[in-house]
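With one protein chain removed, the remaining protein chains of the complex are shown where they sit.
Letters are used for the chains, namely A and B, taken in the order the chains are written, and counting of residues starts over at 1 for each.
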Amino acid sequence: MLIELKNVTKIYNQGQINEVTALKGIDLTIDDSSMTCLRGASGSGKSTLLAIIGCVFQPTTGRVSIAGKQLSRLPDRFLTLHRRQYIGFIFQTFNLLPALTVQDNITLPLVPLGIAPVEMRRRAAVLMDRFAIAHRRNFPASQISGGELQRVAIARALINNPPLILADEPTAHLDSRLSEEFMHFMKDLKTAGKTIIITSHDPLVTEHADVDRIVDIKDGRIDAA
Amino acid sequence: MNRRLTQHLNVLDYALSSLWRRRAKNLSVLVVFSWVIFLVASFQLVTQALTETAASVLRSTPEITVQKMSAGRQVEIPLDVSTRLAGIYGIQEIVPRVWGYYFDEVSGANYTVMGIAPGRMPLLDRLQLTLEEGGVYDQESHGKAVIGRSIRRTLEEKGSTLLSLFRPDLSQASFEVTGVFKPEVDILTNDLVVMNIEDARDLFAIPPAMATDLCVYVANPAEVPTIAKKIAEALPGTRVLTRSQINRTYQVVFGWRSGFASVCLLTALTAFVILAWDKASGLSPEEKREISILKILGWETADVLAVRFWEGILVSGIAFVLGCTLAYAHVVFFNASLFKPVLIGWSVIYPEFRLVPSFRLAQFLLVFSLSVLPYLAATVIPAWRSASVPADSALSGM
Partner (left out) sequence: MLLNSWSIALLLCGLIVLFLMGLAARSAIRVLLFWNPESDSNRQIRLENEIWLTSTLVEYALGIQIISLIVFVLAADFYSQSIAGAMCATGSLLANSFGVPALLVKIGGVFFYGFWIVLHHLDIHSEKYPLVRVKYIYLLFLIPLLVLDLALEILFITGLKPDIITSCCAVVFGDATGGGSNLLGGFTHGLSMGLFYGTAGALILLGVVLLERWQRWLGVLFSSGWLWFFLLALTVVTTEFSSYIYAMPFHKCPFCILQPEYHYIGFVIYFALFLGAFFGMSGAVVEPLRFVEGLEEGVTGYQRSAVKLSLLFLVFFVLVSSYHYWRYILIGGEG
């Protein structure tokens, strides 16, 4: 069991006029080396849940632990330290820096870790070979195709070798062929022992054979139905 | 290698590439900043050069100068007053001096003519050291002179080796040139003619046994104030100037002028700091996006702050080197031509001399603290604002 959430709630702008309750008492456990899909309409709270699992911010109440580490009530700094050790993110819009080269984008998470540039390039080279983007190494991210962008984004999420991969609506901007390709990569990662959580309402994802579990989120609650 | 060092080098590398990516924006800051540093540094170098020159001038002046005053104006002083000073203990030597200005109608230039008996000066060897070529005329000979470089140039243009001057009755007095002063002392000697005291009296038609002023040399500098007081008591109707008095007047005037200009330059600096603040705090959507991406990828607030810090250091470091180099060139090769209007007082007194600023760490530290520190301070808050962009803005549903 890698992730455990107990009675997690999240209220934005608490005590103010624009107060929003995004999550209402979530209990969830997620196993090692599994692929989970968080499914729900936009505004259902699935992105908030992903952000809490991804150590982006704290829940308002409740307990979160990842890999045995108690994470609720931690200052932002320690969430960050945990995030960069355990979690790789893949985003809907890829979130690459367009002016940086493919290689520099991939090594971005390693910069603040004090890893020598030679080592950073070595690790990036391995991943670029694996995802067939080595020929694009010195191209700015703004000049490569959508399929390549996606693979760069996956490579970046893997550069610090995290046990947990979080993907936020990864196929929303992809055509069906690239979505298939994406799920293929995720399957490989799962086989390699990674735990994967994807938020999506794309049937290509939710109905994919390798998804172990689908968690439906509705109005901030896990929809048991 | 040390992990923290590598971390800083990585961040520095990122800061460099980040500066380069936003080169248009940063270049404008860099240009304005270099200009401000250039102004501050130029001014500092000029005042420093002038202060040092004045100090070196003063080193060669006698400890005490005695002038006779009449109706508030300086008049000639009879030589026999020196006998009245003989009793004052501590005086090493009293040397009479005749000096004045000579307007050369041919070249349209003003010369300073100084007549001294070189043999009686305790610092004769120093005078010798200031000569570029030739030597000091010996005490007995008449019709010889040591001249400054600009006068020699005039002579060379005329193709003459003799310096011909006219007495008030328009009869001609000719002098053989025995030596020329070095360029380093141009500020003092550019237009100077030094000759035998009797020749000078003859040239200006000053009666014998009179001098323009008396130079009093004192062996022990600690006794100067006491001796000056005694002289003033012994010789009513005279003005007694000590070297340190003159020095302090110079200092206050120089210091005041440079301070006044610094205030003006501070205004320029303030304008720049406002610009820097404005540039640094205007966070474009792309920058905001970049930071939120970095943060969600595991960059700490402190890492982003480090990037901003290095960016500031790089910009101000480059601007500092650029500004100081330009300022040095401006002062040395262009004679601080931009500041001529402010320095008009000096340029009238000392026409056409070369400024030779000395490289002192203190000067650069001063310029640094007047320019780089305000810049860095102005960018702290904007840097922090940009570093505190939350990570969650990189997520889609947030």
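The rule is simple: a residue touches a chain if its C-beta (ideal position, glycine included) is under 8 Å from a C-beta of that chain, and two chains touch if they have at least 3 such contacts.
Note that this is a predicted model, so its numbers are computed, not measured.
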item: Options B:W20, B:F103 or B:F260, residue touching the unrepresented chain; value: B:F260
item: Touch criterion as defined above, residue of B:I88, B:L305 or B:L322 at the omitted chain; value: B:L305
item: Sole residue of B:V11, B:V136 or B:A383 that reaches the chain not shown, by the stated touch rule; value: B:A383
item: Residues belonging to chain B that touch the chain removed from view; value: 44, 47, 51, 55, 244, 247-248, 251-252, 255-256, 258-260, 262-263, 266, 301-302, 305, 309, 360-362, 365-366, 368-370, 373-374, 376-377, 380-381, 383-384, 387-388, 390
item: Contacts of chain A with the absent chain, listed as residue ranges; value: 10, 13-16, 57-60, 73-78
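Going forward, only the chains that are shown with their structure count from here on.
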item: Cα-centroid distance, chain A relative to chain B, in whole angstrom; value: 64
item: Chain B contact footprint on chain A (complex, rising order); value: 42-43, 46-48, 50-51, 54, 56-57, 76-77, 80-81, 83-85, 89, 91-93, 95-97, 99-100, 104, 108-117, 156, 160, 168-169, 172
item: Contact set on chain B toward chain A in their complex; value: 1, 3-7, 10-11, 13-14, 17, 21, 289-290, 293-303, 390-392, 394-398
